[in-house]
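Read the structure below first, then the notes.
All protein chains of the complex are present and in place, except for one that has been dropped.
For reference, chains read A and B in written order, and residue numbers begin at 1 within each chain.
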């Protein structure tokens, strides 16, 4: 599985916002995207996930594991998204959150077992029935990542996912995330302001908005 | 989904256009079915020659403007003196039941309270007043319309207060006052100088709706207003109901006159706004720091508390009468309590109660469906102004013409017609209460869900609706309460065949047994209260283990 972007140009009105001639992200690779505010980092992620606002115009193609996903609706792309906030659905339990993205093929006991196994692997065994609002920040971040992984994504887009965590926690969650991406062989795009994130990612750094 | 705004617009424009045309044309003599096949000014001549018209118009203008002004001043005064204190929240919670109660039930309860033989007189007699018989005082129904004004204020204050609190939540009120305090301004005058100009733009539309409603209301005017002559709206309704259909022509002209009065009053209000704003700017420019506003500090909360107490006591009076055994004047309480009226009336009250529920549930569901589709499509922002039209036009000005159109369509007296007509008034309030929560929902939830493989329908049902369950149910309760309280729309579209607790209660208010009236009005008030309670209890129960879903 790899992520490839060809000839991407995004404009807002007449104003070009972002141009990306070519970018390929290998399985397990984390490419860090940096740049000042307004450089188009979030716009790039929105384009990739298929939720670009109608006000923007985009040209170019996105390939995922050899498939052209440019015109697929967001829910068919299987591109995982993580934001600054964990965005766990507050009306669902931890287990229900995890099962939300789990493929419908898996049913009943097998489905519950899959969720329980994922929780156990993340050292959250027994957290299934819990109210997400009662979890600590680090636990919530891990559940959010698990939820994304259980949906069997083909790529990961990370929109400053560590910026709201305190420093002590940040490193652990970061390592946990990158390890998971490598283990699953997912191409990753990480948008961040924090050079430490880029350093930890250890991959290429793409600077937007600078020439 | 994209069609929703246009579908809604059609559902709105149809009745409004047909209704206005069907009122305007007869007002100028054109109604071929009754032999009026050319335009003329005869209807206007007949209208102007009607006994009592001049007094009726004065009464309408006076009571409508007074009710709006008094309600607004009370609300602003209260907001100014309670800014930042816990009282504001408490008042909002305490006024919720009043907000839910239909106008008619409040008015009937108020009449039960203040009439010469009402509860207040009974409580104070004969030990304080010396009355062993009720005094011969013209309350309610005084020729000046004071009871009518008070009855309207009772209901409009909670509504405007809610709107004011909503507006205050969106402006940096406390920060503005802190800045003013740092410059040596006292809080209450500073509130009027700094906060009021910020929230007023958001209050303008609700105020205009209150003004239009107060000028053209029929049910409250029938219950609390004078009868000889009555307000213009009641006069026009009388003519529309006369067996001599030739009176439809002056009635239509009267409805157009009422429309003119409402539009004129709104225009005058806007001019008044400017004048007040100009004076206010001059006041601000003088740099006066203002006084302590001690009088206002005492008066505004006291007046509000009095209104609240009057509303609740009125509702209690409804229940008390429906359960009263013998209750002679001036006894403070009935000699005994009995379920006799409820038992005797249960069969008769069941029909209107069912119809009330059915119409309210169907019109609320229809409104919710349209509003959700509308909001979800993200389109039609400009069409929103249209949705306000039914609240800004006098109901009589288009309901008569709409009724004629319904007869043509063969729909009069059907459930569909009543639900459709209720929709015109339910939908604006549903949209109003849902639009802000909908816009405030973090769009990243939907994006997260889509990234997890959920299609648009699943995102809508399993994420958005569930996250917005509380405001959704509140909007539904508001819509339900609006529908339950509608009088004229039910009267016209229901053609007498579909009667609700409201139409029955207003009919009974003309003087039947207070026990029976109390039962109808109490039930009419109870239904919306139950809906509000359900809207509060259901999410609380569903989310009892979900801290993140608590308000």
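One rule holds for everything that comes next: a contact is a pair of C-beta atoms (placed from the backbone, for glycine too) under 8 Å apart; a residue touches a chain by one contact, two chains touch by 3 or more.
The rule is simple: contacts and distances are computed from a predicted model.
Asker: One chain of this complex is missing from the view, so tell me which of "Thiazole synthase", "Carbon starvation protein", "ABC transporter substrate-binding protein" or "Peptidoglycan glycosyltransferase MrdB" is its UniProt name.
Answerer: Spelling it out: the chain absent from the display is recorded in UniProt as "ABC transporter substrate-binding protein".
Asker: In the intact complex, which of the presented chains make contact with the chain not displayed?
Answerer: Looking at the entire complex, the absent chain's contacts are B.
Asker: For the chain left out of this view, which of B:37, B:242 or B:273 touches it?
Answerer: The single option touching the absent chain is B:242.
Asker: With the missing chain put back, one of B:184, B:287 or B:511 would touch it. Which one?
Answerer: B:511
Asker: Which of B:288, B:354, B:497 or B:550 touches the chain that is not shown?
Answerer: B:497
Asker: Give the residue, chosen from B:124, B:205 or B:407, that touches the chain omitted from the document.
Answerer: B:407
Asker: Pick out the residues on chain B that sit against the missing chain.
Answerer: 33-34, 51-52, 54-55, 116-117, 132-134, 136, 138, 141-143, 226-229, 238, 240-245, 325-326, 328-329, 344, 347-348, 351, 404, 407-408, 410, 412-413, 495-497, 499, 504, 507-508, 510-514, 516
Convention: only the chains that are shown with their structure count from here on.
Asker: Which whole number of Å gives the spacing of the CA centres of chain A and chain B?
Answerer: 49
Asker: Would you pull the chain B residues touching chain A in the complex into a rising list?
Answerer: Where chain B meets chain A, its residues are 442, 444-445, 447-456, 458-459, 462-463, 466-467, 469, 543, 545-549.
Asker: Could you pull out which chain A residues touch chain B in their complex?
Answerer: Checking each residue of chain A against chain B gives 49-51, 73-81, 83, 85, 87-91, 93, 100-101, 103, 131-134, 147-148, 151, 153, 157.
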